[in-house]
Structures are given as structure tokens and as C-alpha cells.
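Shown here: the complex without one of its protein chains, the others still in place.
We just call them A, B and C in the order they show up, numbering each chain from 1.
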Amino acid sequence: MTLDSTWVRAWIERTAEVLTTERHTLSELDRQIGDGDHGENLARGFAAVRERIGQTPDDATPATLVKLVATTLISTVGGAAGPLLGTAYLKGAAALGDASELDARAVVALLTAARDGVVLRGKAETGDKTMVDAWTPAVDAAAAAAESGATPADVLRAAADAAAEGAAATEPLVARKGRASYLGDRAIGHRDPGAQSSSLIITAAADTAAGSNKES
Amino acid sequence: MTLDSTWVRAWIERTAEVLTTERHTLSELDRQIGDGDHGENLARGFAAVRERIGQTPDDATPATLVKLVATTLISTVGGAAGPLLGTAYLKGAAALGDASELDARAVVALLTAARDGVVLRGKAETGDKTMVDAWTPAVDAAAAAAESGATPADVLRAAADAAAEGAAATEPLVARKGRASYLGDRAIGHRDPGAQSSSLIITAAADTAAGSNKES
Amino acid sequence: MKKLINDPADVVAEAVAGFGAAHADLVVVSHDPTFVRRAEGPTPGRVAIVSGGGSGHEPLHAGFVGYGMLSAAVPGPVFTSPTPDPILAATSAVDGGAGVLYIVKNYTGDVLNFETAADLAEADGITVESVLVDDDVAVKDSLFTAGRRGVAGTVVVEKIAGASAERGDDLATVAALARRAVAATRSMGVALAAGTVPHAGEPGFVLGDDEIEFGVGIHGEPGRERMPLEPVDAIVERLLSAVTDDLGVAAGDRVLLFVNGMGGTPSIELYIAYRRAAELLSEQGVTVARSLVGDYVTSLEMQGLSITVTRLDDELTELWDAPVETAALRRGR
Partner (left out) sequence: MKKLINDPADVVAEAVAGFGAAHADLVVVSHDPTFVRRAEGPTPGRVAIVSGGGSGHEPLHAGFVGYGMLSAAVPGPVFTSPTPDPILAATSAVDGGAGVLYIVKNYTGDVLNFETAADLAEADGITVESVLVDDDVAVKDSLFTAGRRGVAGTVVVEKIAGASAERGDDLATVAALARRAVAATRSMGVALAAGTVPHAGEPGFVLGDDEIEFGVGIHGEPGRERMPLEPVDAIVERLLSAVTDDLGVAAGDRVLLFVNGMGGTPSIELYIAYRRAAELLSEQGVTVARSLVGDYVTSLEMQGLSITVTRLDDELTELWDAPVETAALRRGR
């Protein structure tokens, strides 16, 4: 699939679907080491995103669409994830500029800007057991893939695989940011809900880029 | 055992013991169809009675001792059972007059006055599923036994057996007085806690009169 | 049972001591016998008001001792009416020579113990009048029951009577207004889960996962029936119609709507219920002129709520609005 605004729409649609399906799993992860609302928060946000995206003109650019995701998440999600993910999409939109189609470099720029947005707002470092632990491996893997000449879709696939690994790798960590940081050692053994949801978002991008918009 | 003031002391002591042992059973009966405090209420009251009886002069008459039980129960039990049982002992003490020893007729008079006291305060009729359903059969059985020339101890035994049967016979009843009256049909199948405790009190009288002050 | 207590036997004494310490500006606590009275002594010539009953329904009654409401409260053991002694002691402590009104919830134990105390007080030369509160429509008032129970509506009666006494009405007037408040007030409650009496150690009753006790009493006594849990809007409709039918509320009436939490119900749930009850009343052309929402008459940590409606006339409204300064209700001072 060409990574144009049609793809962005598909990606968003797919994300909304996946987050709705995974809503309880994500909230359950959050209940373990947080306050149990992460899945609910994102499902609410992406339900609003889906509705607003449906009302945009057909010629909206990728950046316009991604920015709409940003402002919608900021105004509907709340909690920590709302401003963090919202800023990720906001910075990602800025990185897209007025391009109508994303090449491999643009994909890397999008992911990098998104990750930087999260870090800008949340000040988390790698290993703090946050969503950054999904985004940073994704950015690194995407950059490496692009470097070695991969297609945009394959760049996203590399990013998605790395994000999934990154999310899984939060399990043994002690949290140093967000609500899970209050648990100390008791957070060990639990996956960070925000890392998991970020991995799902990046995987949705890869799946739709590969044209494999299959129902899960 | 002669039914003199020594016996009254033994009876009270035995009652205090039994009610302490049966405290949880009585409260559990009350939890089923009331508010779960009956055993606690009586245990608290008889603990106070035991203490105060210990401080009375040796030459206190039966009536003095029974009246002390009355005032102590009234001032320490509370709830429905406090005034009801308190009045029972109060009227019983009046019936004893200044007798130093109880014959069979005096036993009947004591039980009758006690039952009448409960009815005076509580206005319950036989079959209303209250303590009256232990007292009235006890009075009737005592009167019949005295009529047929039984000893005071045997009169009390007859009363105790009838009270125990009366308490058991409250199980199929619907309550019309006290807290259990709110249950309607749902009280069926549960024994009335006040009838049960009154039966224990009368049984303690019979047991001590028979000299069988055995530990239960 | 998990509770934040020491010895169950000390629960009431320690709680009352803490209450006295926390509200020393409003009340004085007497230990042995246990009662709570207003910090300032009796006002000569002013009617005093005494209420009381088993503990476990806090803030009732001690939370309503103070200016414009109760002169004294007599807390018994948990769910057990106090004995006459502390009632009598409280009566003597607050009598200002104009007589004392007893506000008694209609339970056999409370009625008998307050009755005895009244006899003893009269013997001491104190004039006592008693008013029975029996607002709970869950229980039919028939020859086959101990009569309707006194529940959350007690707060309304104590507020009305307190304001009447505070403005200087005589005993007969205070008692008459209290009775008017009783006559104008009905309540009914529902529980999702019972509280646990400390010395009992087990909940008063156990409901199934989707079961509610409809018409529950404040000691966990059962009510009309056990039924499946429904959305709160449906529950409120059932409670409210039982209450308004019994009270005979009609279009054009002005009422006080009181949604009372039983102790373990989050405040948001009380307000959700209030919202529906207010909607229903206004659909019926009834004006909700005054409101009260919160935990005022509890049953330990019971999860549940009750709805109380008082039909207001001008005088009752004025007395309801009068200044009050107690630990649990304060306004205008």
C-alpha cells in the first residue's frame, strides 16, 4: 500500500479497532501497576478520533489527519496517556510537513518526532518502564531498516517488531515515571500498559502498510 | 438444693456462665432474623450482674438478689431484651416478697410474675415468636407440676423442659413483635433468639436447683 | 472481618471520645454514662431535645448535637439501644426547666428504654414528651409487625424540632412540630451489601452477586424482598414511588428530597440517584424545594442508599432553613 492519506486513514481506523478489542487487556495491565483506566482512556479517545476523521474532506493531507488525531486525543483522553500520545501525534504531524506520500525516510521522521514528543512532555528515559520503551526501539529499528534500503512498509514492520519486543521487555523493569513508579519492586513482572498500547499503534501502522488490514 | 438465696446466687452465676458460652450462638440466631447483638447484649448484662451480686451482703434475700439482677439488666443490656428481661426479674422479685426460701408455689409465682412482666412491657402474645413463647409454656408446665405436688426443683425442671420446647417451637413461626417481625415469611425456619436465651435462663434455674451445677 | 478498630468492646467509647476531642467547640462528652451534649449548658426556659439509639448510624445522632438541633445524643452499643441510665443522665444535663423532647426511632428496644428513662425523669420532676419516628415505608404498619421503623427521616425530624426549640417554642409546640415532620416524612432504602457489626464479625446478611435487599433497614433488617440488581434509575423509581405513594405526594406539592448514603456508597452514586429522583418528582409536577445528599443515617459500611421525601409547608421550610451548627450539618452560622 502506498503510504498516502488513504493509508493514514486505514492506520487510524485499524488502531481504533485494535484498541477497542484490546481495551480490557490494556486496562487490566494498568490495574496491575496503575489505576486500571488505560484501555478505557484510549478506546474513548480513538472512538472520538474515528468519528472526527470521518468528517474530514477527502483531500486532507497525512499531516492534517495526524494532527487531527493529536488534538482529538488531547481533548478526549485525559490522564497521562492523553497529553503524551497527543503530543506524539502533534510532533509527528509537524514532521510530515505537506508531503502527500511517505517514503522510508518520512516514516523514520514520523516515528522519531513522535517519540521525541513523548519525551518532551513526559521526561522519561529508556528503561523507565513507560511508552518510551516501545517508541525508542521502534525508532531505532526503523532508522536501521531505512538505512539498509527497506521499503516504507518494511520500515514500519521493523519498527512494529521492535516496539512489540520493547513492550515485552518492560516486564522485568522497575518504573521510574508515571503511576507505576509508586510500586518500586512490585512493578517487576508486569508489562507497562502504555508501552503495550504504543506497540499496538505502531503494529497497526505496519499491518495497514502491508495491506494486511485483517480483523484480529 | 434448697431454693434459698444461695440457690439464687448459684442460678445467677450459672446463667452468666451459660450466656457467656452461648453468646455467639445467640448472636448468630439474632443475625439470622434480627441485628446480631442478642448474645452480646446478654453477656454484657450478666457480666455486670455477676460483678454486682458478688458485692451484696451475705444475708441478702432472694427478692433483693433478683431485684438487683433486674436493675442491672435494665441499666446495662439495652436493646429490646434489656427492658423486657429486666422487667421480668423486677416483677419476679416483687412476687418473692420477703421469703427466704421458695416452695413450689413460690416458684410458680416467680415464673408467672416474670412472664407477666415481659408481656406488660412488650405486649406480645403467645405465638408472636418472642421470648414469651419460652416463658408461657414454662409457666404453664410449672403450674401443672406444682398442682400435682412436685418438688420445687422438679417444678423448675418441668418449666425448663417446656421452655426449651417452646423456644424450639418458635422456629416455624412468623414473628409479630420485635425486629424479626420485619421479615414476614422469611423468619420461618429460624429460632427466636430471645426465646432461646429465656429457655437457657430457666434451664439454669432447674440445673442449679437439682444441684447439677455442672460445667456445660 | 477487617476493621480499623481496637477491641470490639471499646468501639463506641473510643469513637465517642474521638468525636468529643474533634468537636470540642461544639460538644462535651460524658463517659460512664455515655452521652454527648452541647458545649454550652442548657438555656433556662428553652426546650431541650434528646435523641439516641444504637451506634453504627453515624453521624446520627451525636453529629447533630449543637445549635439549632439536638441538645444531647445518647449512643448505645453498636445497633443496640442505650439503657435508661445514660438517657436519664443526658436529660438531666440538658433540661433548662422548659421540658425535654425525646426523639425516638421506632424500634422495640429504643421505645422501651426511652420510655423507662422518661418515667425516671418525670420522677425527678423533668417534663418529658416523646415523639416516635417511623418513616420507613418498607415495613407495613400493622398489628402483625412492630410498626414502621425509624430511619433516615429522623434527621429531618431532629432538624425541624431543633429549630423550633431554638426559636423558643414551648414543649407542646416543639413536640407538635416534630410530629408534623414525622407525618410529612417517608423513606425507603436498598442495600447491595451489609455492614459488619464489630463484635459479630460477620456481615448482617449476605447477598448474591447480582442481588439487592429492597426495603432494607438501617440495622441490616430485611425489607420487602430480595431482587436482582437493576440500573439505579429503575431502583430509584421503585424506592421513590413507594415513598411518594405512601405519603400521598401530588402535583403542586413542595418537598424536601433527601438521598441518604448507608456508609459504603460512593458519593457519585448518591448524586446519580438524586438526579433521577429529582427528575421523576418534577415530571410529576412536584417541586423539589430543598435537598440533602450524603451519609447522614448510616448502617456502618453498608453499601446502599435510602430516599426520603418530606412534604414541606411554609413553617416546616422555615424551620428546615433555620441556622444549624453541628458536626454533621452546618449552615447559617
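FYI, a residue touches a chain if its C-beta (ideal position, glycine included) is under 8 Å from a C-beta of that chain, and two chains touch if they have at least 3 such contacts.
Bear in mind the structure is a predicted one, so any value in this text is a computation, not a measurement.
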| item | value |
| --- | --- |
| Neighbouring shown chains of the undisplayed chain, as defined at the top | A, C |
| Per the touch definition above, residue among C:S55, C:S164 or C:T244 touching the missing chain | C:S55 |
| Given C:Y67, C:Y274 or C:W320, the one touching the chain that is not displayed | C:Y274 |
| Option from C:T34, C:T265 or C:T308 whose C-beta touches the chain left out | C:T265 |
| Positions on chain C where the hidden chain makes contact | 2-7, 11-12, 14-19, 21-23, 55-56, 58-59, 63, 78, 190, 192-193, 195, 209-210, 212, 229, 231-233, 235, 259, 263-276, 278, 288, 291-293, 295, 298, 300-301, 303-305, 330-333 |
| Residues of chain A (touch criterion as defined above) contacting the omitted chain | 27, 31, 34-37, 40-41, 44, 74-84, 121-122, 174, 176-179, 181-183, 186 |
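Operating definition for what follows: only the chains that are shown with their structure count from here on.
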| item | value |
| --- | --- |
| Pairwise touch network: line, ring, star, complete, or other | other |
| Chain whose average C-alpha position is farthest from chain C's own | A |
| Gap in Å, rounded to a whole number, between the CA centres of chain C and chain A | 55 |
| Separation of chain A from chain B, taking each centre as the mean of its C-alpha atoms, in whole Å | 75 |
| Where chain B and chain C are represented by their mean Cα positions, the distance between them in whole Å | 33 |
| Two or more partner chains touched - positions in chain B | none |
